[in-house]
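Below is the structure I would like to discuss, written out as structure tokens.
For this depiction, one protein chain was excluded, whereas all remaining protein chains were kept in their positions.
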Amino acid sequence: MRLFWNITLGGVSEGLIFASVALGLVLIFRATNIINFAQGAMAMLTTFIAFSVLGKGVGYWPAFVVALACGLVLGGVVQLVLIRPVQNKPPLNAVIVTFGLLILLEGLAGAIWGNSNRGFPAAFSQSGLVVGHTSIAFSHFDVFIVVAVLALVVLVALLFRFTTLGLRMRAAAFAPEAARLLGVRVSWLLTLGWSFAAVAGALAGLLVAPTSVFSPTFMDLILVYAFTAAVIGGLDSPLGAVIGGLVTGLALAYVGGYLGGALEPIGALVMLIVVLMIRPEGLFARPTARRV
Amino acid sequence: MIKLRLPGWARLPRQPLLRHLLFGAVGVAFFYVLSISLSDFNDFQLGEVGVYAIAIAGLSVLTGVNGQISLGQGAFLAVGAYTLGELEVHQSINLVLQLLIAVAVSALVGLIIAVPATRLRGPYLAGMTLLLALALPFLSDKYSSFFGGDQGLITLPPNAPGSIDPQRWLTWIQLFCALLVVVLLANVLSSRFGRSFRAVRDNEVAASLAGVHVARTKVIAFVISSACAGLAGALLVLSTGVVNTGEFPLSLSIYLLAGMVLGGAGTLTGAWWGAILVVYLPNQWSQSIANAFHANHLVGANLAVIIFGAVLIVVMLAAPAGVQGGLRWLGHRLVTVSTGPKPAGNISVTLQDQPVSKQDRDGPESDRAATSID
Amino acid sequence: MRLTSRRRAFGWAGRSAIATTILAMVAAGLGWSGSAGAAPTTGVTSNSITIGATVPLTGAAAPGYDEIAPAMNAVFQWVNAHGGVYGRKIHYDYVDDGYNPSNTTTQTRKLVLQNQIFADVGSLGTPTQASVQAFLNAEKVPQLFVESGCNCWTNPKYPYTTGWQPPYTVDGKILGLYIKQHFAGKKVGYLSQDDEFGQDVVKGLDMEIPSSQVVSRQTYDVATLSGPLTTQMSALQAAGAQVVVLATVPAATALALLPAAEIGYKPQFVIDAVGADPPTVGPLLSSFTSQGGGSSSQASAAVGLLDGAITNAYLPAENDSSNPWIAVDRKLLQKYAPDIWSKYGLDGNTEYGLALGYTFVQALQAAGKNLTRQGLVNAIARSGKKFVTPGLVPLSYTSNVHFGYEGDSVVQISPSATPIVTPTGSFPGETTLAGPFVTSPGKGPVKKYTGKASLPPRELSSTA
Partner (left out) sequence: MLEISELSVSFGAVSALKGVSLEARQGSITAVLGANGAGKTTLLRAISGLVKAQSGSVRFSDRELVGLPVERIVRAGVSHVPEGGSVIAEMTVAENLQLGAVWRYGRRDRLRRIAEIYEIFPALATRAKQHASTLSGGERQMLAIGRALVSRPSLLLLDEPSLGLAPLVTAGLMAVLADLSKGGDITTLLVEQNARSALSIASWAVVLNLGSVVVSDTAAAIADDADLRHHFLGF
């Protein structure tokens, strides 16, 4: 029983990690209808910047803030320089540009910081919480991950549901031309959407790095599973991203725990296919607009 | 796949068939001369270009012509490769038969995957195929005694007739298969199947109103694509000499997709450009440029990666229709005087969920070129 | 991605007679610059030898392993600065394959067919090198000192292929024997990488440890290694394993130790040498102890998780300054690979590269001045056992055995040992528990090695 709970808790913390990256993907998809395959690489870059800042001897939290601020700038710059030119081109072009960016950023990080594996400090202790007299597979840092991811989801929900900025961002995403005719500064909002998503990504990087092995490629697999999570949840639903992340994390943990580690990706694939068979647009897909 | 294609063959107009065969024959002559004049290494790479051209041409039919974005082409290369590997280990049969079986098995796996996959909309299909490319090779890790584990299954190059160098013979086989596939695909695309593929891509509702069976059309495109990938995988491992999991990483699928788009999505000529880019850009050209900077080796290796990434981005920004689109644009500039429609470019694939009507108004679709191998 | 890189200092006396004789040949060759009259050999001229390798310099397998080839090159730079081997300077052309066998095939063909290398030396990885084994042998190009402990490097079909580090099964047998002897009756659990490396280590363990003692066998797949191995460690804990063997790469070692600490699971860890180098694993554990407000400089404290772990080693410990090989290693790196030295210092990976470099120079020496590919392969079979290298046991090359070291010592990572200091931090050193032992990867028994370790040749220690 203890094994079951530890596997479950391990799956939950892994799932929230996926969710944190999936949220960024969802934000960008909502804002610009693009899947940002460089989302993980951008997070990697901001985390490396935080790593450099930490190395200068400033504390953890200043470095944390620096990473988020760099995300804000990075997201905006990427959108302005790379994404805007392909925004109204065939969607495959954006796919290739984001993959190109992924490759480019990993090369840059390798050239600047080296390809070596590192450890990255966690915001809080990673020793497990003690329940009764045993440590469980859920640490203080895992609690922080839960709080951070949930806070992010709530913020995103508030933004989209209750602010006019969110309203305009959605309009800019769903119907750019109609939005412009209503006085919405679409191009600026698309940039802002990428900035917000990159901040979410920077946060994800800071959450992932301590639980993983920190190197220029540390987000690659996370991105694949996060994309899986976003697809399961429904690509434009922030809540779906969290649920999708948890589902993915738990599925991987149970498959790995009871069937063997090598079957994890197959297990994830089977689960994804089953979910999409039942709900082709993910669990939390919104009522689909007519597509003509 | 063969069964599905035959009706199309029967109705082929004589004209395109003859034209495509003519192109094929010219291709055979061209590659023969090229191959015998190249050094051993360049000849080996020429064979690789042929192999990747097959995989990309298949992907181009699926993604460029039919509008389904697949990030999992590499998985089907693995299926074809392992099929050939198992045949080499357990049976000694003729190469042609081996290749046909590899094609059949990957088409079958493609069919199994296609049934759920083709129900999905753009980005959802992309997500599923991406995970497929990651997950499928793990079967060979899990069942390593059957699939050969890390050491993999050994494949032997086919016996060459007479005194021909076996390596060169293999290159010819690879190139011949590539030309054959391109001619076959060109015919498929100029048949009613090709028209259905494009109709479904442009507008599924309109296509179904026009009597196209949308689901079946998508499945057929998927199966054709995976069959091509299977053939490419089988031919690839003949030249690497071994089949193992590491040969089919996620990045292979990404490179194939990038090659397809950079070459010119939806065009069969573009598949050749794409194959050249996949073979030379990441490992050769980027490395050469990086070497010119005389960086130390660790930075130099990363510099090559940086250059590769930058080239992907720059080409996509500068020539959104890829190499083939760019060449065609140049051709139009040279030949016609500003009255013709704009060159190829719009690939209406539905990764983005935006209204299609806008696209329709903005630019003329010029996918007619896709039907020929000009 | 699964090479071993370790050592253990141990009685430094003799074998010096052979050592000096053979290594004197280096000196003899240093000033020698006449051209041999033999038929030209590909990649060899009167004053140069071009060799190549494919290694991961980028991508997920690059961390750590990208230090090996540059470290090896430091040895060649030293040789070149001292006149070369028989007057021939060594040009080492190592290229990136990103640990992808398709790239390896292409890059290896390029090296052989276009760059005209004489031999492929020190290429890394089992799947990568397995995919060019047939090609290199068909072209009769020596595939020397493959950086992998696969049993497949000894294969009569492939006479031009030679391994170097101990086969993983040998690692497993020696660790297994130690566990059988010192942890009798304790429950044992495994966590192994689900590939050749992990399976071979387990095979060796199982030859020694009674199966009734093994209570849990966990695996993970390196290609999907993205987060802590909580599931596996929880399962081992639930099975009550008191001794846990890790057949893991360094990243996976860290991702196993972290969740174990999280759930308060403290078995006796026994870690295969592949994933136990403290300077490599240590920094990965830093996240455990350094929390908000902490910084990466606390890395060293975190290595505590490694304290007491038992592992195996076939090269001297990096922390053993009294070992003459270690002193030579440091000087060589500092002078001939300054960028590597300043970034990584002497860690398990650079030490591995240097030792491999010494081995190749020895092989060139033994092949004589009329250098041919066949001659080089013959020379390794003929005199490989006598090569002077830092290994704790001698190389075991014969015409039938293409494994290098077939043995290692059992050591313990200990906070009380002299720390290993590198530019990335200070890490615990090790003390020897038992050994060194030798054994074959097959059924043979594990025997204690009673010979002496060799000393570096005087030329090397004085001129480096």
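Which chain is which? They are A, B and C, in the order written, and residues in each are numbered from 1.
Here is the rule we use: a contact is a pair of C-beta atoms (placed from the backbone, for glycine too) under 8 Å apart; a residue touches a chain by one contact, two chains touch by 3 or more.
Just so it is clear, the structure is predicted and the values come from calculations on it, not from any experiment.
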Listed residues A:Leu101, A:Ala122, A:Ala137 or A:Ala175, member touching the removed chain: A:Ala175
Missing-chain contacts mapped onto chain A: 164, 167-168, 170-171, 174-175, 177-185, 286-290
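Please note the rule applied: only the chains that are shown with their structure count from here on.
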Multi-partner residues of chain C (each touching 2 or more other chains): 57-58, 66, 194, 221, 224
Multi-partner residues of chain B (each touching 2 or more other chains): 134, 138, 141-142, 298, 301-302, 304-305
Contacting residues of chain C [partner chain A, same complex]: 57-60, 62-64, 66, 194, 218-221, 224-232, 234-235, 237-238, 250-251, 254-255, 258-259, 261-264, 280, 283-288, 290-299, 302, 343-344
Residue numbers on chain C that touch chain B, as the complex places them: 57-58, 66, 69-70, 94-96, 99-103, 105-107, 109-110, 113-114, 126-128, 130-135, 150, 152, 194-197, 199, 221, 223-224, 339
Touch list for chain A against partner chain C, complex: 2-3, 6-7, 9-11, 13-14, 17, 51, 54-55, 57, 59-61, 106-107, 110, 114-128, 130, 134-137, 139, 141, 208-215, 217-218, 220-222, 225, 253, 256-257, 260-262, 264-265
